[in-house]
Each structure stands twice: as structure tokens, then as C-alpha cells.
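Yeah, one chain of the complex is gone here, protein chain that is, but the others are all in their spots.
Moving on to chain A:
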Amino acid sequence: MRVRVLGGGCKKCEALLKATKEALANTGLKGEVEYITDFSEMASLGIMTTPALMLDDEIVSTGRVLKTSDIESLMIAHQGL
């Protein structure tokens, strides 16, 4: 699974990145967490509010610092497990 955290480097974005890494580790799913800070790239992906989270090509959350447990549920749902 390709996991992307998008944000301009503000506190909220860092918090989401940390929670996402934890969530991936907790679920034990295979995947890599990428941190995208380039605004043009965000735009090309359709992101208007940061921080945002993408699982593969799906935008699952925008403008929120999700809790680790919420991200775990999103990942599990996304994988169809």
C-alpha cells in the first residue's frame, strides 16, 4: 500500500505524519509512508486543505489530524480486510 501524508510542514502536518507511521506499524500492513510537502504536487493530486492523507490513489482525509486508531481503521477498510 502506498501511503502519502501531504502538508506544508506545519505542526498539524507533522502530527499526522507521526500518527500515520504509528498506524502503519500497528496494523502490520506492508507499505511505505511518503511525506509530500510540494504544493504543486498536492494540487495535481487534488488536495486543497492540509494536512491530508492518501492511501494508494484515494484521498481519505483532508484538513484533520487523525488519531492513530482512526488511521488504522481507514487502512484496514482500504485493504478490504
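Please note the rule applied: a residue touches a chain if its C-beta (ideal position, glycine included) is under 8 Å from a C-beta of that chain, and two chains touch if they have at least 3 such contacts; residues count from 1.
Going forward, contacts and distances are computed from a predicted model.
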Out of "TrkA family potassium uptake protein", "Phosphoribosylformylglycinamidine synthase subunit PurQ", "Permease" or "Methenyltetrahydromethanopterin cyclohydrolase", flag the one the UniProt entry gives for the chain missing from this complex. "Permease"
Quick one: which of A:Val3, A:Leu17, A:Met42 or A:Met75 touches the chain that's been left out? A:Met42
Please give every residue of chain A in contact with the chain that is not shown. 7-10, 12-13, 39-40, 42-50, 59-65, 70
